[in-house]
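Heads up: the structure comes next, in C-alpha coordinates.
Here the complex is missing one protein chain, while the rest keep their positions.
== chain A ==
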(Lines give C-alpha, C1' and ligand atoms only; values in the text may rest on other atoms or scores of the structure.)
Protein backbone atom coordinates (compact mmCIF):
# COMPACT_ATOMS: atom_id res chain seq x y z
CA UNK A 1 0.00 0.00 0.00
CA UNK A 2 1.26 3.48 -0.82
CA UNK A 3 2.50 5.33 2.20
CA UNK A 4 0.16 7.89 3.70
CA UNK A 5 1.24 10.92 5.66
CA UNK A 6 0.27 14.23 7.20
CA UNK A 7 1.44 17.36 5.44
CA UNK A 8 1.46 20.13 8.03
CA UNK A 9 1.94 23.59 6.57
CA UNK A 10 2.64 25.87 9.52
CA UNK A 11 2.44 28.97 7.30
CA UNK A 12 -1.31 28.40 7.02
CA UNK A 13 -1.92 27.82 10.72
CA UNK A 14 -3.97 30.33 12.74
CA UNK A 15 -3.49 28.42 16.02
CA UNK A 16 -7.21 27.94 16.57
CA UNK A 17 -6.52 24.55 18.14
CA UNK A 18 -9.46 22.88 16.41
CA UNK A 19 -7.02 19.96 15.83
CA UNK A 20 -6.47 19.58 19.58
CA UNK A 21 -10.19 19.64 20.25
CA UNK A 22 -11.12 17.37 17.33
CA UNK A 23 -8.56 14.81 18.48
CA UNK A 24 -9.77 14.92 22.08
CA UNK A 25 -13.35 14.47 20.99
CA UNK A 26 -12.80 11.56 18.62
CA UNK A 27 -10.36 9.72 20.89
CA UNK A 28 -12.48 10.43 24.00
CA UNK A 29 -9.59 12.03 25.87
CA UNK A 30 -10.31 13.69 29.20
CA UNK A 31 -9.86 17.41 29.81
CA UNK A 32 -7.04 18.34 32.15
CA UNK A 33 -6.61 21.14 34.66
CA UNK A 34 -3.90 23.51 33.43
CA UNK A 35 -2.15 26.59 34.71
CA UNK A 36 -1.91 30.01 33.07
CA UNK A 37 1.77 30.49 32.28
CA UNK A 38 1.31 33.83 30.56
CA UNK A 39 1.22 32.19 27.14
CA UNK A 40 -1.49 30.91 24.82
CA UNK A 41 0.32 27.57 24.74
CA UNK A 42 -1.73 25.30 26.91
CA UNK A 43 -1.16 22.56 28.00
CA UNK A 44 2.61 23.14 27.75
CA UNK A 45 3.38 19.72 26.30
CA UNK A 46 1.92 16.45 25.06
CA UNK A 47 0.19 14.48 27.78
CA UNK A 48 -1.50 11.07 27.94
CA UNK A 49 -4.75 12.95 27.26
CA UNK A 50 -3.35 15.16 24.47
CA UNK A 51 -2.15 13.46 21.29
CA UNK A 52 -1.45 16.65 19.38
CA UNK A 53 -0.54 20.01 20.79
CA UNK A 54 -0.23 23.55 19.48
CA UNK A 55 3.11 25.02 20.43
CA UNK A 56 3.52 28.79 20.48
CA UNK A 57 6.97 30.13 19.77
CA UNK A 58 7.07 33.79 20.78
CA UNK A 59 9.96 35.95 19.57
CA UNK A 60 10.25 39.44 21.00
CA UNK A 61 11.82 41.62 18.26
CA UNK A 62 11.79 44.95 20.09
CA UNK A 63 8.46 46.61 19.25
CA UNK A 64 7.18 43.62 17.33
CA UNK A 65 6.19 40.19 18.51
CA UNK A 66 6.75 37.32 16.11
CA UNK A 67 4.48 34.37 16.61
CA UNK A 68 5.23 30.94 15.23
CA UNK A 69 3.05 27.89 15.71
CA UNK A 70 3.85 24.21 15.60
CA UNK A 71 1.44 21.32 15.68
CA UNK A 72 3.43 18.78 17.74
CA UNK A 73 2.49 15.12 17.42
CA UNK A 74 3.85 11.66 16.71
CA UNK A 75 5.94 11.91 13.53
CA UNK A 76 5.11 8.35 12.42
CA UNK A 77 8.74 7.63 11.45
CA UNK A 78 9.47 4.83 9.00
CA UNK A 79 12.57 3.98 11.08
CA UNK A 80 10.78 4.42 14.40
CA UNK A 81 12.82 4.52 17.63
CA UNK A 82 9.80 3.41 19.66
CA UNK A 83 9.28 0.26 17.57
CA UNK A 84 13.02 -0.44 17.53
CA UNK A 85 13.30 -0.30 21.31
CA UNK A 86 9.99 -1.95 22.28
CA UNK A 87 10.59 -5.53 23.48
CA UNK A 88 6.97 -6.59 22.93
CA UNK A 89 6.28 -7.18 19.23
CA UNK A 90 2.97 -5.60 18.26
CA UNK A 91 2.69 -3.16 21.16
CA UNK A 92 3.92 -0.51 18.71
CA UNK A 93 3.65 -1.30 15.02
CA UNK A 94 3.50 0.07 11.50
CA UNK A 95 0.09 0.05 9.86
CA UNK A 96 -0.16 -0.88 6.15
CA UNK A 97 -0.21 2.90 5.47
CA UNK A 98 3.17 3.26 7.21
CA UNK A 99 1.75 4.98 10.30
CA UNK A 100 2.74 4.02 13.86
CA UNK A 101 -0.09 2.51 15.86
CA UNK A 102 -0.07 1.05 19.35
CA UNK A 103 -1.83 -1.79 21.15
CA UNK A 104 -2.13 -1.24 24.89
CA UNK A 105 -2.96 -4.91 25.50
CA UNK A 106 0.54 -5.81 24.38
CA UNK A 107 2.29 -2.96 26.21
CA UNK A 108 4.47 -4.37 29.00
CA UNK A 109 4.99 -1.01 30.76
CA UNK A 110 8.77 -0.95 30.35
CA UNK A 111 8.88 2.76 29.43
CA UNK A 112 11.48 2.14 26.70
CA UNK A 113 9.51 3.84 23.88
CA UNK A 114 9.19 7.02 25.95
CA UNK A 115 12.98 7.29 25.92
CA UNK A 116 13.65 5.74 22.51
CA UNK A 117 11.63 8.35 20.57
CA UNK A 118 13.72 11.00 18.76
CA UNK A 119 10.97 13.56 19.34
CA UNK A 120 9.93 12.80 22.96
CA UNK A 121 6.37 11.94 21.94
CA UNK A 122 5.01 8.77 23.64
CA UNK A 123 3.41 9.22 27.06
CA UNK A 124 2.26 6.79 29.74
CA UNK A 125 -1.33 7.01 30.91
CA UNK A 126 -2.79 6.32 34.36
CA UNK A 127 -2.75 2.57 33.62
CA UNK A 128 0.97 2.87 32.80
CA UNK A 129 0.31 2.03 29.14
CA UNK A 130 1.70 3.81 26.09
CA UNK A 131 -0.40 6.48 24.40
CA UNK A 132 0.29 8.86 21.52
CA UNK A 133 -1.15 10.03 18.20
CA UNK A 134 -2.10 6.96 16.17
CA UNK A 135 -3.29 9.01 13.18
CA UNK A 136 -6.87 7.86 13.88
CA UNK A 137 -6.18 4.55 12.19
CA UNK A 138 -9.76 3.55 13.01
CA UNK A 139 -11.05 6.43 10.89
CA UNK A 140 -8.51 5.89 8.10
CA UNK A 141 -9.49 2.22 7.85
CA UNK A 142 -13.02 3.42 7.13
CA UNK A 143 -12.01 5.91 4.47
CA UNK A 144 -12.27 8.98 6.70
CA UNK A 145 -9.70 11.64 7.49
CA UNK A 146 -7.97 11.78 10.89
CA UNK A 147 -10.05 13.86 13.33
CA UNK A 148 -7.50 16.71 13.51
CA UNK A 149 -7.37 17.03 9.71
CA UNK A 150 -11.16 16.99 9.50
CA UNK A 151 -11.35 19.75 12.11
CA UNK A 152 -8.67 22.01 10.61
CA UNK A 153 -10.35 25.04 8.94
CA UNK A 154 -7.28 26.36 7.09
CA UNK A 155 -5.88 23.23 5.43
CA UNK A 156 -2.79 23.51 7.61
CA UNK A 157 -3.30 19.83 8.25
CA UNK A 158 -3.68 17.60 5.26
CA UNK A 159 -3.58 13.85 5.03
CA UNK A 160 -3.20 11.55 2.08
CA UNK A 161 -0.76 9.88 -0.29
CA UNK A 162 2.68 10.84 1.00
CA UNK A 163 4.46 11.13 -2.34
CA UNK A 164 1.84 13.33 -3.96
CA UNK A 165 1.53 15.62 -0.90
CA UNK A 166 5.32 16.16 -0.91
CA UNK A 167 5.41 16.63 -4.68
CA UNK A 168 2.63 19.20 -4.44
CA UNK A 169 4.43 21.14 -1.68
CA UNK A 170 7.68 21.13 -3.64
CA UNK A 171 5.93 22.25 -6.81
CA UNK A 172 4.65 25.22 -4.81
CA UNK A 173 8.26 26.04 -3.92
CA UNK A 174 8.01 25.06 -0.26
CA UNK A 175 10.80 23.48 1.77
CA UNK A 176 9.76 20.25 3.42
CA UNK A 177 10.90 19.00 6.83
CA UNK A 178 11.14 15.22 7.34
CA UNK A 179 11.12 13.99 3.75
CA UNK A 180 14.04 11.60 4.18
CA UNK A 181 14.90 11.72 7.89
CA UNK A 182 14.41 8.41 9.71
CA UNK A 183 13.62 6.89 6.32
CA UNK A 184 10.91 9.51 5.91
CA UNK A 185 8.55 10.91 8.52
CA UNK A 186 4.83 10.23 8.34
CA UNK A 187 4.24 13.81 9.48
CA UNK A 188 5.95 16.10 6.99
CA UNK A 189 6.15 19.81 7.81
CA UNK A 190 6.40 23.07 5.99
CA UNK A 191 8.09 25.44 8.42
CA UNK A 192 8.49 29.20 8.32
CA UNK A 193 11.91 29.14 9.92
CA UNK A 194 14.72 26.68 10.73
CA UNK A 195 13.69 23.48 12.55
CA UNK A 196 15.68 24.58 15.62
CA UNK A 197 13.47 27.67 15.95
CA UNK A 198 10.57 25.27 16.34
CA UNK A 199 12.56 23.18 18.84
CA UNK A 200 12.75 20.36 16.30
CA UNK A 201 16.04 18.54 15.65
CA UNK A 202 17.62 19.65 12.36
CA UNK A 203 18.74 16.07 11.69
CA UNK A 204 16.37 13.85 13.64
CA UNK A 205 17.87 10.46 14.45
CA UNK A 206 17.29 7.53 16.77
CA UNK A 207 19.06 8.35 20.09
CA UNK A 208 22.71 7.24 19.91
CA UNK A 209 22.36 5.09 23.03
CA UNK A 210 19.46 3.15 21.48
CA UNK A 211 21.36 2.69 18.21
CA UNK A 212 24.45 1.44 20.08
CA UNK A 213 22.38 -0.94 22.18
CA UNK A 214 20.39 -2.47 19.33
CA UNK A 215 22.94 -2.36 16.50
CA UNK A 216 26.27 -2.80 18.31
CA UNK A 217 25.87 -4.32 21.80
CA UNK A 218 23.23 -6.85 20.75
CA UNK A 219 25.18 -8.41 17.84
CA UNK A 220 28.37 -8.24 19.91
CA UNK A 221 26.57 -10.02 22.74
CA UNK A 222 25.26 -12.85 20.57
CA UNK A 223 28.65 -13.32 18.85
CA UNK A 224 30.45 -12.97 22.19
CA UNK A 225 28.27 -15.58 23.88
CA UNK A 226 28.95 -18.26 21.28
CA UNK A 227 32.55 -17.09 20.99
CA UNK A 228 33.13 -17.55 24.72
CA UNK A 229 31.45 -20.95 24.81
CA UNK A 230 33.44 -21.97 21.71
CA UNK A 231 36.70 -20.68 23.17
CA UNK A 232 36.14 -22.64 26.40
CA UNK A 233 35.47 -25.86 24.48
CA UNK A 234 38.45 -25.23 22.21
CA UNK A 235 40.69 -24.65 25.23
CA UNK A 236 39.48 -27.87 26.81
CA UNK A 237 40.43 -30.01 23.81
CA UNK A 238 43.67 -28.19 22.94
CA UNK A 239 45.55 -27.09 26.07
CA UNK A 240 43.28 -29.11 28.30
CA UNK A 241 42.33 -28.78 31.96
CA UNK A 242 44.88 -28.14 34.72
CA UNK A 243 44.72 -31.61 36.24
CA UNK A 244 46.59 -32.52 39.37
CA UNK A 245 49.34 -35.09 38.72
CA UNK A 246 48.80 -38.57 40.11
CA UNK A 247 49.37 -38.57 43.84
CA UNK A 248 49.65 -34.79 44.12
CA UNK A 249 46.19 -34.77 45.58
CA UNK A 250 47.51 -36.40 48.73
CA UNK A 251 49.23 -34.84 51.62
CA UNK A 252 52.74 -34.87 50.22
CA UNK A 253 55.28 -32.54 51.74
CA UNK A 254 55.80 -29.36 49.79
CA UNK A 255 58.84 -29.43 47.52
CA UNK A 256 61.70 -27.56 49.04
CA UNK A 257 59.89 -27.15 52.34
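Quick notes on this one:
One rule holds for everything that comes next: a residue touches a chain if its C-beta (ideal position, glycine included) is under 8 Å from a C-beta of that chain, and two chains touch if they have at least 3 such contacts; residues count from 1.
Assume contacts and distances are computed from a predicted model.
Not shown: a single chain whose UniProt protein name, out of "Multiple sugar transport system permease protein", "Aspartyl/glutamyl-tRNA(Asn/Gln) amidotransferase subunit B", "Extracellular solute-binding protein" or "Formate dehydrogenase subunit gamma", is "Formate dehydrogenase subunit gamma".
Across A:96, A:153 or A:221, the single residue that touches the chain missing here is A:221.
In the full complex, the hidden chain is touched by chain A at residues 85, 87-89, 108-112, 114-116, 120, 124, 207, 209-210, 212-214, 217-218, 220-221, 224-225, 228-229, 232, 235-236, 239-245, 248-252, 254.
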